[in-house]
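Quick one: the structure is below, and I'll ask about it shortly.
Missing here: one protein chain of the complex. Every other protein chain is in place.
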Amino acid sequence: MRLTQGAFSFLPDLTDAQIAAQIEYCLQQGWATSVEYTDDPHPRNTYWEMFGMPMFDMKDAAGVLQEVNACRHTFPNHYVRVNAFDATRGVESVRLSFIVNRPPEEPGFGLIREEGAGRNIRYTLGRRA
Amino acid sequence: MNAATQMSLEAELAESQVADVLDKLDAELVGLAPVKSRIRDICAFLLVDKLRSQLNLNSGAPSLHMSFTGNPGTGKTTVALRMAEILHRLGYVRKGHLVAVTRDDLVGQYIGHTAPKTREILKRAMGGVLFIDEAYYLYRPENERDYGQEAIEMLLQQMEDHRDDLVVILAGYKDRMEQFFRSNPGLSSRIAHHIDFPNYTSAELLAIGHLMLKQMQYTLSREAEAVLREYIELRQTQPNFSNARSIRNALDRARLRQATRLLAQRDKPLSARELMTIEAQDIRASRVFAQAARGSDS
Partner (left out) sequence: MTRQRSHGVSFRVIAKWMRLAGVDHLHAGTVVGKLEGDPNTVQGFYNVLREPLNAVDPSRGIFFEQNWAGLNGVMPVASGGIHAGQMHQLLTYLGDDTVLQFGGGTIGHPMGIAAGATANRVALEAMVLARNEGRDIWNEGPQILADVARHCTPLKAALDTWGEVTFNYASTDTPDFIPTPTAAA
């Protein structure tokens, strides 16, 4: 079950060339890029671990791609994503965020039901075994 | 070469617009004849290489890493900047920005400090040119706790793996660079072009002085010009001579003395001409003449 978080998650995995093209677009727009990884795919897990500092002064995508590949090499079985942050006044938020690496197996989620008082059912997401 | 390929070289040259960067190089940098001719050679080679690859002739990515050797103030950093622009126009470097560093930007002070520092610099330089000044300071064999070797190894790795993404230019004194290359054959083998920057002649230094004054919108009186010529001859023999940089410093000091002289006569009205002219006494007051006189006395 492919995790569908972030941009381009419904498309087939991006090739290195496609990733570089997206990063190039972000640099042209003047956005700062950063690489993050996590092993917890829960939808409410917003804050992933940072891999190195956000890169503000980059001129070329090859440098960022080096960081991406270093992260993928270090954590081949984690989810790795690239974030692009727009620092202009009034925006100051992440503009583009896409997953660049997935673990070889993605078990997905299951629904966990819990019956409470008065036959109320409470639902929560849990990892499938 | 048939007519078709002849046309294409012409077209390539025009398209890359390298010609006006080369012309600007000629106009703005005085002297440096061997350097300029070497750069033209490199340009010609890269243009032909581009054409060859278009015709699917086997060329392989040319190695573009360079080493600039010469005394301080001979124009190494300036030429490196122009080199970045030239390589960008010829299409061998994607973005054409220059990242200029010295040893302190690459080497850390404790274990584990060097790798991230060097990695950051390399990342920023990708797609452009990395200029390392006084490169021989990276290698300090006498101190076994020195982390420069780690930086050199990372540099070697990067120069080999990312030949299409990065051009490295090392710079420094000639003899020390030669020693540095002897102790690091891996580095030396990756450098394709060794360019030596000769010291400027007195006439060239005078021309540089004129160029600087024109940029700053000052002129020399005729006597001042003769004094400047004398100054240059004397200064060259004295220690710590930094070629063009010494000329700039001398002119800055002359401007200070001109300002003091004009302030002393502040009751008189001043014209633009007087504000712009540097007189002989502004240069004559320099320590260089006093030192030379003492030297000839003893």
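Lettered A and B in written order, each chain numbered from 1.
Just so it is clear, a residue touches a chain if its C-beta (ideal position, glycine included) is under 8 Å from a C-beta of that chain, and two chains touch if they have at least 3 such contacts.
On a predicted model such as this, the values are computed, not experimentally measured, just so you know.
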| item | value |
| --- | --- |
| Visible contact partners (per top-of-document touch definition) of the missing chain | A |
| Of A:M1, A:A21, A:A87 or A:L125, the one touching the omitted chain in the full complex | A:A21 |
| Sole contact to the chain not displayed, among A:G90, A:P104 or A:G118 | A:G90 |
| Selected from A:P12, A:P104 or A:G118 as touching the chain missing from the view | A:P12 |
| Sites on chain A contacted by the missing partner chain, in the whole complex | 7-12, 18, 21-22, 25, 89-90 |
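Methods note: only the chains that are shown with their structure count from here on.
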| item | value |
| --- | --- |
| Approximate Å spacing (C-alpha centroids) for the pair chain A, chain B | 44 |
| Residues of chain B defined as touching chain A within the complex | 94-95, 97, 116, 122-128, 162, 165-166 |
| Chain A residues touching chain B - in the complex, by the definition given at the top | 52, 55, 57-64, 66-67 |
